[in-house]
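With one protein chain removed, the remaining protein chains of the complex are shown where they sit.
In order of appearance the chains are A, B and C, and numbering begins at 1 in each one.
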Amino acid sequence: MTATPRGWVRRRLLLGAGQVAAVPVLVFVLTEALPGDAAVVAAGDDPDPARIAALRAALRLDRPAVERFADWAGELTHGELGRSLVGGRPVADHLTEALAPTLLLAALTLTLLVPAAVGLGLLAARREGGALDRAVSTVTLAVYAVPEFALGVLLTAVFALRLGWLPPTAVGGIGRQPAALVLPVVVLLARPVCSTARLVRAGLLDAMAAPYAVHALRCGVPPNRVRLGHALPNALAPVVQHLARTAEWLLCGVIVAEALFVVPGLGTVLLDAVAARDVPVVQGLAVLFGTVTVLLNLAADLAARRLAPRTEVAV
Amino acid sequence: MSGPELAAVDGLRVRVGARVLVDGVSLRVLPGRVTALVGPSGSGKTTTALALLGAYPEGARVSGTVSLAGAGGAPIGHVPQHPGTVLNPARRVGVLLRDLARVHGGGPEAVRRALRDAELSEVDGLLRRYPHQLSGGQQQRLVLAQALLTGARVIVADEPTTGQDPATAHRLAALFRRLAARGTGLLLLSHDLALVRESADEVVLLADGRAVRTGPPDEVLCAPARPELPPVRPALRVRPVMVPTQAAPVRLDVTGLTARHPGGAVVLREVGLSLRAGECLALTGRTGSGKTTLGRCLAGLHPRHEGTVLLDGEPLPRSVRRRGRQRLAAVQYVFQDARSAFADHRPVLDQVARAAVRLRGRTPPAAAAEAAALLAELGLDPAKAARPPGGLSGGELQRAALARSLIVGPAVLVCDEITAGLDADTRASILAHLADRRDRAGLALLFVSHDPAAVDALADRVATLADGRLHPASAAHPFGRQGAAPPG
Amino acid sequence: SAPGGTAAADRAPAAATPRRGGRLRALFAGGGADETLDPHRVNLFADAARAKALHDKLADWGPDLAAVPRLATGWEPGPGLDVWTVRLREAAFHDGRPVTAADVLYSYRRIADPKRAFRARASLEPIDLAASRAPDPRTVEFRLNRPCAEFPNILAAFGAYIVPEGTEDFRAPVGSGPFSFVSFEPGRALLLRRFDGYWDGAPHVDELEILAAAEESARANALLAGQAEYAHELAPATARAHASGGRIGIVRLRNSAMQGFVMKTDRPPFDDPRVRQAFFHLVDRQELVDGALSGAGEIGNDLFGKGSQYYPAGLPQRTRDLDRARALLREAGAEGLRITLDTSPVAAGLVEAAGILKDQAARAGLTIEVRVGSKDTYWKDILDGGVLASFRSGAMPIESHISQRLLSTSTTNATHWRRPDFDDLYTQAQSTADPVARTALYERMQRRLFEEGGLLVWGFADWIVGHAPRLRGVAADAPANTLDWARFDKVWLA
């Protein structure tokens, strides 16, 4: 890469701003493409045409799409995210309300995910094809193959209902029973742990086989230190990218877990908003997600560059 | 001052398939003594040495005993033949060294000492660099520094001076003596007989995997019938008079070439040179003076440079990517580190042949045949070349790398230290081959080398790189000015 | 019949002496972060439950969907059935103000305001609110646009709640209901306190908390683990799994949701009554109930409102008769027909039912192609689109069903059943004072629908409510949306 890191970051931030701008447009187009609009959905099982028309007028949906988008964008430039079509509450309130639980879940999951995944990866990579490797791989993969909803139902049945160790849901708000976070976090962990650990393992096996790892061992560096200090960094670049995607998945709403354990976070808001054709809310989420993604990707790319310094490839 | 042996190999026999790599070799590493292992390329030096480290070729059947009794469990310092491959590309030099220091209970001071001993203290900003930001010789010395940091009582140095200029090599020899004086036992694998004479107490001469002679240097090296000594002045210096160099057209014309590295460090300043067809310009200079960089610039592998490079009067694109097949074929470069220029998984022979397929439009079979022939000419048994690079010795790989470039019939060839790892005979045959090409096919050679003998043997002119500038040097004392030049 | 009476009757089994106190936590499928407490905006069950805890209607529906007086003590029609005088009982709002005729008129006018497009507006349509008056604070005189014998139904209409005059802000609503407002987090929880001044007797529990949990398994788990005492709308499977365990009580609210298919009677192939009849005969209703409702319900007879007032229980129960169906199809020249059936996961069992009908029709030689549509816009889509579609409806009086769905003027006439003579029968019924004669008229209308209507009613789903064993007095004979459904002022925690 020719660019110096700082210049590179600046350019990336500019590009990122462009992306954040592009996302709502994309999302707006997509939401417009959806059949029906907020009025139709609001009418529900009483789709009296006159009533729908009235609703449409009330929601000012009778104006051309471009105009509506322009208005929204105008408000955005004043830092305004607009108001929800359905309840009329400010979109910002929606987001901030839902953000708290989502952030909590994401933070907890990630802090557990990284050590767990790396640890498992290290274990599996100790001896390729060895009993430990097979055991770790098989178990994690088997768990990986169980979808969140099934896993959630299962864990709840055992730990909440049979044994009664944990509250099964966070109904009424997490504040009341923090223990209710355990199950969702576990469910959220189950699959990323596997996919991440697999990447760690793959990278480690390659790195450990590389001459420099062998040399480090010959120089009397203890094997574990070689794994952690010499091989792992080379293995991490793709892992970091994968972690960024996972983090984003966590931050942009984990619908199943939220529904199962009644943790109304961004995912729920997103789902409701799309279902209700509540365009302003969807747009608000788009902006939020866009920003989160851009920042995460930037961080990931920075880390990746640090971990995989490039030789001067001939341009 | 020889105490109980630190490490010993007894009747070592290493076989891969039908092939016997090492056949009943015995040697001992004694404290305070430097044991040199010499012998023609492919004679089994590296294999023997690695056996000492407990490493063997894939699927090898091994007999004999290796005892590290004296080493007392401490690691054995190892300076491998291809230093480039054993340096972690993702860690900064500083991290690599400090990590070792910490493991072996040393601090920053230990690191500094090791760097000083390994002649690296002058390289500015070394610790912040990544290994790939070092020159070949610097990498080699870096690995040596690592070996020193381990504080090993036994050090195995495999061709530790291939990348070093004579001055540095000389200092390294002194270092080895110092180490020995401190009671370390060294096993030195080298083709550099000067080095061996200077530093070795005992020499084991290998041939075809067998230890043919053992004893003090003078005895072993000066005894009659010494197949592996260089002919004092190869006959091939005699050149047909009918091709006066001056008359030949200018192939390569370089003016105002300035090259820098990402850090912004300028390595070459306003370098200018011109090469006529059938001419050989030898390029010497302290390690780290920018020889490789220059070669890479010409080859289009280092586009970050200004200045013009004309090939037959035509400007040459800066990057290989923008050079068409003709141009790629016309200007070729032989990598300093032959090992890392070959893909691990494919037979070397195929990789050599592939070049002919791509750049000369040969059919695969034809190319394979041609490659085999060429390798044979360079003294490398094609059967060996049918193995992936891991299965070839250092010197064999170097010849393979040369063949890979020669096979495309280049007009200009940049050779980067291609003789460093070769015994005198092999070297002689290679030089002969190059000279032949030069004279018959009018091949223009830029011959980067630290090896005076090779330079005398081949070069028409000699130029020396120092602090980024090119200094024409009288062919008489090509290395004369080096003491003066600041080390790179 | 007095509401208390019916309630008492149903609660016979659990008839221990009510205990006072405690907090009752009730779980409903919430409406997300956009929920409001505006009782006139009710749409979901959760909204209805919240509204009826905070507010009252003039009347409400008894188990048979007949109007039961609430805030109204009674109603008197004028001779032409187009003027109705309603007497209000002595009741007070949570802030102590009495409930007056003015409040009633204000609330109804607010509902009927065209700009707001409230759901209940359609139900109030017969009332001429401009002309209606309040002769004294406890009397309302409603003038109607046309005779309306079923006027009380209007007073019980879904969402027709009475709020204090002038109320616009419902962030901390004041009503006349059994519970008074404490706090509200949209999409999460609503906390209410007992209203001691409630005219129908103060509730037994001190506090009522209505919690939102969209996912059924979440509601079930929360109930099982004692995070709540009442869970609305459980899946039949859950009910069966835990009915015997004794960890929770299961209450099945019969006839809560009509399940069926709508056939567009004005376009091929269903413009031919024989094809419609063929469908009536080819369905195996029990298989549908078993498969789509997993047995939690009872079979229907192609008429709406089983078990409610005016339902012609005398009609023979239809059963599958494939020969008859094939014959009809042959007559209609509709053998081997290919039909697209619209459905959507908008409600439990719809898609399953569609799949089953597909198989059943195949046995009669028909090819049905199931098209799963978006659940968000489904009802709008099938109102005028397609020819055959899954359909369901919550409980409402048969009269409302007809007036909203089966008249030429009906706004949500999904079967496109437009028959002037049928309309006339309806009008006639509305202007018939004598109950007996009116019942006869309803019977005639429904026979007609039974013979050639466009609505294939294959079953009525139970609404399954789960409750903690210590929660007593949960009414069983209370279809969803009737008075005793989700009624928390008469239950208590033992």
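Some notes on this structure:
The definition used in the following text is that a contact is a pair of C-beta atoms (placed from the backbone, for glycine too) under 8 Å apart; a residue touches a chain by one contact, two chains touch by 3 or more.
Here is the rule we go by: contacts and distances are computed from a predicted model.
Missing chain, UniProt protein name: "ABC transporter permease subunit", from among "2-oxoisovalerate dehydrogenase subunit beta", "ABC transporter permease subunit", "Segregation and condensation protein B" or "Phosphoribosylformylglycinamidine synthase subunit PurL".
When the full complex is examined, the chain removed from view is found to touch A, B, C. Considering the whole complex, the residue from A:Pro35, A:Gly74, A:Gly88 or A:Pro178 that touches the absent chain is A:Pro35. Between the chain not shown and the residues A:Pro147, A:Gly164 or A:Pro178, the one that touches is A:Pro147.
Within the whole complex, the absent chain has one touching residue among C:Arg116, C:Arg240, C:Arg324 or C:Arg444, and that is C:Arg240.
The chain not displayed touches chain A at residues 1-3, 8, 11-12, 15-16, 19-20, 22-23, 26-27, 30-31, 33-35, 127-130, 133-134, 137-138, 141-142, 144-147, 149-150, 153-154, 157, 191, 194-195, 198-199, 201-203, 205-206, 208-209, 211, 213-215, 217-218, 223, 234, 237-238, 240-242, 244-245, 248-249, 252-253, 255-256, 270-271, 274, 286, 289-290, 293-294, 297, 300, 304, 308, 310-315. Taking the whole complex into account, chain C touches the unshown chain at residues 216-217, 235-238, 240-241, 284, 287, 290-292, 294-295, 344-345, 351-352, 355-356, 359, 362, 370, 372, 374-376.
Where chain B meets the chain that is not shown, the touching residues are 50, 53-58, 60, 82, 84-86, 89-90, 299-301, 303, 319-321, 325, 328-329, 332-333, 335, 337, 339-345, 354-355, 358-359, 388-391, 404-405, 408.
Assume only the chains that are shown with their structure count from here on.
Of all chains, the one whose mean C-alpha position sits at the greatest distance from that of chain B is C. Interface comparison, A-B versus A-C: the higher count of C-beta contacts falls to A-C. With each centre defined as the average position of its C-alpha atoms, the distance from chain B to chain C rounds to 90 Å. Per-chain CA centroids place chain A at a distance of 51 Å from chain B. Counting only residues that touch two or more partner chains, chain B has none. Residue positions of chain A touching 2 or more other chains: none. Here chain B touches chain A in the complex through residues 53, 55, 74-78, 80, 85-91, 99-100, 103-104, 130, 132, 143, 146-147, 149-150, 152, 261-262, 300-304, 318-321, going by the rule given at the top. Only residues 34-36, 40-52, 54-55, 57-58, 84, 86-89, 94, 97-98, 153, 156, 160-161, 164, 167-169, 171-173, 259-262, 264, 268-269, 272, 275-278 of chain A touch chain C when the two sit together in their complex. By the touch criterion given at the top, residues 2, 211-216, 218-222, 225, 229-230, 233-234, 307-309, 311-312, 314-315 of chain A touch chain B in their complex.
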